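The structure appears right after this line, and notes come after that.
In this view, the complex is presented without one of its protein chains, the others remaining in place.
Chain naming follows the written order as A, B and C, and within any one chain the residues start at number 1.
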Amino acid sequence: MTTNLQTQPDPRVPAPAPALEVRGLVKHYPGVKALDGVDLVVRQHEVLGLAGENGAGKSTLLKALVGLVRPDGGEIWVRGEKVRLRSVVDAADHGIGMVFQEQSLVPNLTAAENIVLGSEGPGVRRGIYRWNTMRRLAQEQLDKIGSHIDPLARTDTLSFADRQMVEIAKVLRIEERTSHPPVIILDEPTSVLESKEIETLFTQVRRLREFASVVFVSHRLDEVLDVCDRVAVLRGGRSVGEVPSADAAPAELHRMMIGSTGSDDHYHGAVAERPDEARRPRLVVRGLSGKSFRDVDLDVHAGEIVGIVGVHGSGREDVCRALFGAEPTTAGEVVLDGEKLDLSGTRAACAAGVGYVPAERKTEGMVGPMSVADNMTLTKQQSRCTGPLVRPRKQATLVDRWIERLSIRTPHRGTAIQRLSGGNQQKVVLARWLVAGDVRLLLLDHPTRGLDIGARSEVYRLMRELAGSGVATVLLADSLEEAIGMSDRIIVMSDGRATTEVAAPPGGKPTPLDLVKEMV
Amino acid sequence: MSAPALTSPAPDAVVPGRPTVGQRLTAFMPVIALVVLLAALTIADPGFLTLSSLTAAVRTSAPLVVLAAGATLVVLCGGIDLSIAALCSLATVFFALWLPDLGGITTVAIIAATGAIGALQGVAHVLFRIPSFIVTLGGMSIFTAVALVISDAGPVRVVDRDATNWLTLYVGGVVPMAFVVALVLVAAVSLVLRLTPLDSWIRATGYSESAARLAGAPVDRVKIAAFTVSGACAGLAAVMLVSRNFSGSPTMADNLLLPAVAAIVVGGTAITGGHGSLWRSLAGALVVTLLRVGLPIVGVPSAYEQILYGAIIVAAVALTLDRSKVLIIK
Amino acid sequence: TEEAGGGGGPAAETGACDPADVKLVGQVRNESNPYEAAWLDGGDAFAEQVGLTQERLTYDGDSTRQQEQVSQLLAGDTECLVMNVLPNGDSDTPPIVEGAQEAGAYLVTQWNKPADLNVTDYDTWLSHITYDGVESGKQIGDALAEAIGGSGGIVALQGILDTGAAKDRFAGLEESLAANTDVELLDDQTANFSRAEALEVTKTLLSKHGEDVKGIWAANDDMALGALEALQQAGRDDVAVVGIDAVPDALTAIQDGTMTATVSSDGPWQGGIGLAIGYCVATGELAVEDIADEDRAWYAEQFLIEQDNVADFVSPETDESDFACDNLFSRSQGAMS
Partner (left out) sequence: MTSPAEADAGSEVVNAGRPQPRRGISLSDAGPPIALVVIFGVFAVLSPDFRTLSNVQNVLDAAAVLAVVTCGISFVLMMGSIDLSAPGIMGASAIAVALLVANNRNDNDFGLFGVAVAVLLGAALGCLSGLALVVLKVPSFMTTLGISAVGLGVATLMFAGVQPNVTDPMLEGWAVERFLGLAHLTWIAVACVLVGVLVQRYSRLGRYAFAIGGAEEVLGLSGVRVAPYKVAVFTMAGAFYGLAGVLVTSQLSAGLVQAGKGYDFSAITAAVVGGTLLTGGRGGILHSAVGVLLVTVLTNGLVQVGVSPYWQGGVQGLIVVAAVAAAVLPQRRRNQVTK
């Protein structure tokens, strides 16, 4: 497989050594072969896309490239030289840097410190900080990517997007460490960004190509094809091929990823049969106000999916949390199925049949060290109990059924959820609300964040199926397309208010442009 | 998702999900530490390993086991209870004062009262969002003050010993009743945790409180319950101390605080919460007791005894802590 | 369910142990203060005198740990065990006594004992020795009153509030105050028998009462020494200070004239005498029945030490003859009331 991945030699110019080359990389984890002989070539001055299903081994491969994962076998070559990468510092010295899938900034330090962290250079002399120099260094990095944040702002006061920019500014410090063109790895950098921010990022990525090589991972295949020169595909820890992005369609990539053809217009699945009760309003919100939203009115009918769209800070996320009792409200009334909903806490909401999937999976969605099974049944304890007693058998059968139904890739139901790939973790979190089958209102905050296409279609199918069974769903979608495709109705929020409502019945969908107009 | 191509596990890979030999061994580490320590003491003084000596050691350890077991629940939830020892002292005073009026039901009354006091601390913790360290530190000084005042700053004799006599008996002639009670307590609480969802709620709370809350786990109630049990255990330990000392005193158990927390940590329970068990604390309490009484008895001079104590508890934790469960050691 | 015999029930009250088989144990709070270290040294001296060694136990002022050590000790061979114990507090004495009785070990306790616990009710609890705290509190109270010329304000530093010693001594001060009507107690605070705490508390009291403070009554010498430091730091040399225990530093201070008075308690003698009583009974030289009731719980002789007699106490000497089996109770000031 190595040979056909090699650069086609140009007869006129001697081919320059690839910036980075991986040969037969292997990594085992207990019960999983995360990498099973991966080959990969990153040429100089190119943007290489990396695609693959959840758990295909992308993150593991990339972590091996920055010295965080010690491979069990295989070789890594940097600019024609075989290397051993023992640590992040090692990798940085070879000019390889990475922006991780989960944000990795120190929240209580300033942006400037985060940017220079670990490579302060002249910013620290003899252990003493020189704040002015540090600020200047950081400012230079921020200027490179055109970000306007204050370098001395504490990182946890920045918005999510700004933090992502800080991460990119930080990884660009690699340039200062080596004289060679660096290799910069971006693991799913866009999954948490808005379209405008994604555009900025892509401009930067294209600029980076002038002097560096970039490896880019995303589950949004159109995006990958848009920004990359070439896309390599991983499946089950192996390289299965590559395509030049100029002449590839998402469908083809998808086929390579899963080994069979899949459909691309996954948003527009067949609308399920709606039960009769469908026109009965299930959730009625009147004048709901809180810290970051005011006078929100919202009706969701049984079996209906209502998307809420808005830019960052529009308050839609807090509305969701408020409906789940996780954010205080100052005024307003919420009625679920004719009964007043108790907003005093999450437990009351759960009891009333409200489910919530938070966006921040790592800290809020899952309990990392606990098993898949325990995470799945954490909310709906009754599903694994008889009376007050836990029945391990009952739990095992139930959990195994859902693992299979959602194709959750885990060695075992007893595996700690933190050992799963991001997408599979998300599926477990979603399954948590489904195991008991008694949810009436589902609040989904970016439920497909970090999921591959297959998993996404599965989640979409699930959402429709749930809607079909009468569940009312509020969706904060990952992208406008997703919102449009999935929702029956879309509410636009801006500045803490629900400003507009757009109907989006099958066949009468608005365009993203229609929505953007309303959003700003 | 269509046709997921699941990587087949390598044939020689261990059976996933089940604990490996190494993992099983880490679960037994506290016991191994205990045995090693006992062996070392026996080598230092062959007279130490006698039945009566062991009997005395486990009898001695009973109140510490009970205190540590209760506080383990709070630690598993990610908090800490510094008030157990002071509450236990207060309870000894209550016991001595109430016994003449309440007679046989004093024990029950004490456990109920200390449980209620523990619950109160738990409520203050979850309601006002004050760190448990501070709530219970405040509780500690308040209980001490109350105990001093109501006891008139002195021991209160217990003349009627019938109420506590049963704790001084021996089961089968060798196993002290107090230790049996401690064992039963640990077994009962562990069983309740295991058979009900409480276990996953507690661990979820300890590992990640916000995730637990957003999953609808009754985080606040679990925490209050943990503090309640911790308080009730302090009451039970108080009864054991009274049965041993024939009096209640406002500072009787105060010095048991650090040994109790040490017992929890030596057992391998993560002080940051989530990972651990009551059984581990039981073994930890035995290790700590052996160190407290064993070192001087086998003839280690006082100054060296402290140095050894320090070195051994650190070594014991190095042995017992399961580092695959506790990723960041603070 | 039955009782586990520790040492096989009470041994013969009057022992017939071979002197070489006697096991001597001295137990005090810790070795990190001069008084208790001297106590253990006194025990060592006695042990040497009879050709044995003393097992030195310390429990760090931790009641439970003391109990644990004692019960572990009693679980071993108790045939010819002699214990000279300083119970941490009054409430710690009964279990030690009961344990020793059950195991048949010979026991002498010192300082702390609940008033209603009678030594004569037990066979192997040979004796309880203490100093009359009320008396010492009163003696230094009177000395203080005299030092400030019979009138003026004083402050009191109490010991650990729930110990009998602290209470008795304070009761003695109150008696003294009743007699010296012109002396006014401005304030009383606890400094837990600790030098460091006494320093802080005294500073605060000095700034609270200022020039009104003419004297400081401290329930032990450590606190008196702490108070002296506080006075020095406040630049006050017109305040009289009294304490109890006659620790070496206090004696030096009295010699220098910075401290007014203290009351002797003789650590080395205490460390020796307890073992001596036990040893004599264990080896059969003295029968328990032959110990007079007033010698089962008694006050040991104590002296008020002031500048004029301090020289006599600077190097306390224990005389081998103090520990002879026929001379054990020579320092008795009478039975405990």
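The criterion applied here is as follows: a residue touches a chain if its C-beta (ideal position, glycine included) is under 8 Å from a C-beta of that chain, and two chains touch if they have at least 3 such contacts.
Remember, predicted model here, so these are calculated numbers, not experimental data.
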For the chain not depicted, the shown chains it touches: A, B, C
Sole contact to the chain not displayed, among C:E79, C:E98, C:E200 or C:E285: C:E200
Residue of A:A64, A:A326 or A:I490 touching the missing chain in the full complex: A:A326
Of A:E46, A:E113 or A:D374, the one touching the omitted chain in the full complex: A:E113
Which of A:A92, A:L336 or A:L476 contacts the chain that the document leaves out: A:A92
Residue ranges of subunit C at the interface with the undisplayed chain: 30-34, 37-38, 41, 158, 161, 187-190, 194-196, 199-201, 203-210, 225-226, 229, 232-233, 235, 247-249
Residues belonging to subunit A that touch the chain removed from view: 68, 87-89, 92, 100, 104-110, 113, 117-120, 124, 127-129, 131, 149-150, 152-154, 156-158, 170, 291-294, 313, 315, 321, 325-328, 345-346, 494-497, 499-500, 518
Residues in subunit B touching the chain absent from view: 78-80, 124-126, 128-135, 137-142, 144-146, 148-149, 153, 209-210, 213-214, 258, 261-262, 265-266, 270-273, 302-311, 313-315, 317-318, 321, 323, 327-330
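Quick note on the criterion: only the chains that are shown with their structure count from here on.
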Between subunit A and subunit C, centroid-to-centroid distance (C-alpha), Å: 72
Separation of mean Cα positions, subunit B and subunit A [Å, integer]: 42
Footprint of subunit C on subunit B - complex, ascending: 47-48, 50, 52-53, 55-57, 59-60, 63, 148, 151, 153-155, 157, 169-174, 176-177, 241, 244-253, 255-256, 289, 292-294, 296-297, 299, 301-303
Subunit A contact footprint on subunit B (complex, rising order): 1-7, 9-10, 13-14, 16-18, 20, 194-197, 199-201, 203-204, 207-208, 210-218, 220, 274-275, 325, 327
Complex interface listing, subunit A residues touching subunit B: 28, 30-33, 36, 53, 235-237, 258-260, 262, 324, 326, 345-347, 349-351, 356, 358, 363-371, 374, 377-379, 381, 384-385, 388-390, 406-407, 409, 411-415, 432, 454-455, 457-458
